[in-house]
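First the structure, in the form of structure tokens, and then the observations on it.
Only one protein chain is missing; all other protein chains are in place.
Labels run A and B following the written order; every chain starts at residue 1.
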Amino acid sequence: MTNFPLFPESASTVAGQIDAVYFALIALSVFFSVLIATILIVFAVKYHHGKQVKRERAGHSSAKLEVFLIGMPTIIGLSIFFWSASVYFHAVRPPADTLDIYVVGKQWMWKIKHPGGQSEINSLHVPLGQPVKLIMTSQDVIHSFYVPAFRVKQDVLPGRFTTLWFEATKTGEFHLFCAEYCGLDHSRMTGWVTVMPPAEYEAWLARGGQDVAPAGGAAKASASTPLSQTGSGAFAQLGCNACHVPTSALRAPRLEGLFGKDVKLRDGSVVKADENYLRESILDPNAKIVAGYPTPTLMPTYQGQINAEQLIELVAYIKSLKGEEEDDAGH
Amino acid sequence: MTTLDLQLPHPRRDYLAAGNTIKSWLLTVDHKRIAILYLISVTIFFFIGGAAAGVLRWELLTPAGDFTTSETYNRTFTIHGVVMVFFFLIPAIPGILGNFLIPIMIGAKDMAFPKINLASWYIYMVGGILSLASMLIGGVDTGWTFYTPYSTSYSSSAVVLMGTGILITGFSSIFTGLNFIVTIHTMRCPGMTWFRLPLFIWSHYATALIMILGTPVLAITIAMVAVDRVFGIGFFDPDKGGDPLLFQHLFWFYSHPAVYIMILPAMGVISELVACFSRKPVFGYAAVAVSSLAIAVLGFLVWGHHMFVSGQSPYAGLVFSILSFLVAVPSAIKVFNWTFTLYKGRISYATPMLYVFGFLGLFTIGGLTGLFLAALAVDIHVTDTYFIVAHFHYIMVGGSVMAYMGGLHFWWPKITGRMYNERWAMLSAILMFIGFNLTFFPQFVVGYLGMPRRYHEYAQEFQVLNVLSTAGATVLGAAYIFPLTYLLYSLFKGPRAGNNPWRATGLEWQTTSPPPTFNFDKTPVVTEPPYAYDVEDDEEFDVIHPQGGQTV
Partner (left out) sequence: MSSSSLSSTSAPKVPGDPGSADPGQAVHAHANPALAHHFDDLQQQHEAHTLGMWAFLATEIMFFGGLLVAFVVSTTMYPVAFDIAARQLDWQVGTMNTTVLLCSSLSMALAVHFARVANRKMTMLMLLLTVFLGTAFLGVKAYEYSTKWNHHLVPGASYNFEPWQHHPDEAETRLMTRAGVLTANGELNASALPAFQTRTQLFYGYYFTLTGLHAVHMIIGAGVILWLVFRVSKGQCLGDGSNFVEMTGLYWHFVDIVWIYLFPLLYLMDRSS
């Protein structure tokens, strides 16, 4: 009971901007509430039925006043709209160079996978001052990833990736909540986000995501194989490398440097190769055929054959394949 | 003004005297008796929903989940939401006050379709009983929003029964809306032109439009959830090719306008009350009337603001955000016009007027906090937290319920012919205002702190605010029990109210209290605009110094 805050901590770059809109709205609300309350009280007292005051020519309507009453809230509303929308777009659009961490929600826990392969449950360790992007999906129902101190929230859906980004500005531990009702233990689907100075974060990663160094240090290190490396294994195991490698005899779209690029499709449209595109192309290869390739594709579909975590590993692997074609062009 | 009954050769029979048998009530087609049926059943549902709220608040007294299990807690907030939304707020003012007053206010003998009117009460009861039954046979823990795929693939099968109950009740709402629209269009008495209609009628007309155009979309959505569950089709389940966001779009396409089904009738009540107790016409009558229609139309275009963090496109979010700011404008117009009505009025603080003051204060706060949610950036943080819970309770309880209580007290003498105890009524109104603010204001703070809604257990630092809220809920609960007591008491021991204790204008005050079965002995003829009050008339109301006996 000693801990009795009235305002949440602000620990991300967007928190201050969102709070600014919030305070402006509070100022506006207080102004209008007090205005209405004052007018009500003054009229209620001044024109109380027992009072002898002038009541003639009160007027029953005024076109000018009504125009003002339409115009004034419209202008105020639109001003706030533009301001808050610009903050919103900053808050939902991740910058280019983010640390990508993968999140899988399931009843009733958060599974976190770091690119280095370190995994945690119901806790997320991130470095200070580094933009972090979470690529999230759910294994069952809809959840919502919510860190009040960062003022960020995003629903986590089954069957697709949603993303959320933040840059922490304070070290410490912050609440992580599930904000979308997800069944029995919804209120226990909580955890902590730990923000560490970059050096400590590196050390934490090196310990394989353990708070203290494990007893058999070397043995433990193998547990944290980088995600892209695990994904590379899955890539081979699932037979992806039969086609999707430069040396393959079979023609398949090249994956090196693919991530983040625009892809021209067979029907002439262009899509951005983001996580959701990779996901869809693995699970339903016929959904979007790359220009110059036949339909149907020769690639089998992996719907129902790989789980959410393997999918994340594959996506991480494909994202790690940096553009070699520029080298090829050089030679 | 003189009392017209005195000229009648024999004592008239009022609608309450038309029969005392159970059959005479259950098979009545008199809109006034149907209103009484609604009054009884809506009150029962209100106290069921209220008891559920009590359980929730009691559990939230401490951070640990120690009073109920999480399963019970989840089912309890589902009962609370479903009962309060579908079986209390939506039917309350339209079903009771709307049914009773609309035909009388426009000078008609009854609704256009009296039998359909009775049928809609039966449909409502069947839906209500099925929904409560679903709680007994297994319990539903989806919340009143039934989000998929939780409701279709995970929660218990009782969802189908509860869905059926809500679907059936939806048709009650549709039939009520249908009756209102047709009655208002075709049954107005001579001289009752559109711009002589009381604002109560305008707001119910707008409500009825939403009822007939929005409710069927909810019906089909719930039907799809049920079909999904029974046949495993997966309309809304991504594992089966469906889309969970499609459900949210369809659900909110109805459920956002449904908010206006709950608040528009309340606005109509406030217009009547504010005019009567200021002895002045409502300021800007035309603006207030048209703003009701504007709310009904714009209300259909803003459903996506419930989905800013759902994964819908941020560009869609932009459109829904700007429209949500615009839908606030007609509400603002109304608040300002009601406030200006007081200017140079002759104001008295009878109980209904206390509720008007309460409504204006709380609805203003509720409306302004709506702007926080329309603002994309802030909504990311506060959506799905207690901030939302506080916001919509300010609108629904602070707005709708305050207006409902105000309206009930205002028309009680007309409905029953009896006057309640003014002291108790004032005390309850004041307690309700205090209890309400104590319950819900702390929830704004705890919401911005980050406490998510629908949490059975919560973090330590949220406790103080939750204790305040629970304390407020206790006061609020008591404040709701008082009216039940003194209103029931007034039925037997209350003084006779007279035909027009408030000396109000409007056709309902021109007939006797309680009105005769066909409302008027002769079809009335309207020759004046509404709210023709005389501000210089400084006579006191009978009710302020109740003498008992007939008003003359």
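Criterion: a residue touches a chain if its C-beta (ideal position, glycine included) is under 8 Å from a C-beta of that chain, and two chains touch if they have at least 3 such contacts.
The model shown is predicted, which means the values in this text are computed figures rather than measured ones.
Contact with the omitted chain, checked across B:Met224, B:Val274, B:Val288 or B:Leu373, is made by B:Met224. Note that of B:Gly50, B:Gly98, B:Gly242 or B:Gly447, the residue touching the chain absent from this view is B:Gly242. Although one chain is not shown, part of chain A still touches it, namely residues 283-286, 294-298, 300-305.
Interface residues of chain B with the unshown chain, by the touch rule above, are 1, 4, 107-114, 174, 177-179, 181-183, 185-193, 212-217, 219-221, 223-224, 227-228, 231-235, 239-243, 246, 250, 253, 505-507, 510, 518, 520-532, 534, 537.
The criterion applied here is as follows: only the chains that are shown with their structure count from here on.
Chain B makes touch with chain A in their complex at residues 65, 70-71, 74, 141-143, 145, 147, 149-150, 153-155, 238-239, 244-245, 278-281, 283-287, 309-311, 314, 317-318, 321-322, 325-326, 328-329, 332-333, 335-337, 339-340, 342-349, 357, 360-361, 364-365, 368-369, 371-372, 374-378, 380-381, 383-385, 445, 448-450, 452-461, 463-464, 535-536, 538, 540. Only residues 1, 3-8, 14, 17-18, 21-22, 25, 28-29, 32-33, 36-37, 39-40, 43-44, 47-50, 53-62, 65-66, 69-70, 73-74, 77-78, 80-81, 84-85, 87-89, 91-93, 107, 140-142, 144, 146, 148-149, 151-155, 157-160, 162, 175, 177-188, 190 of chain A touch chain B when the two sit together in their complex.
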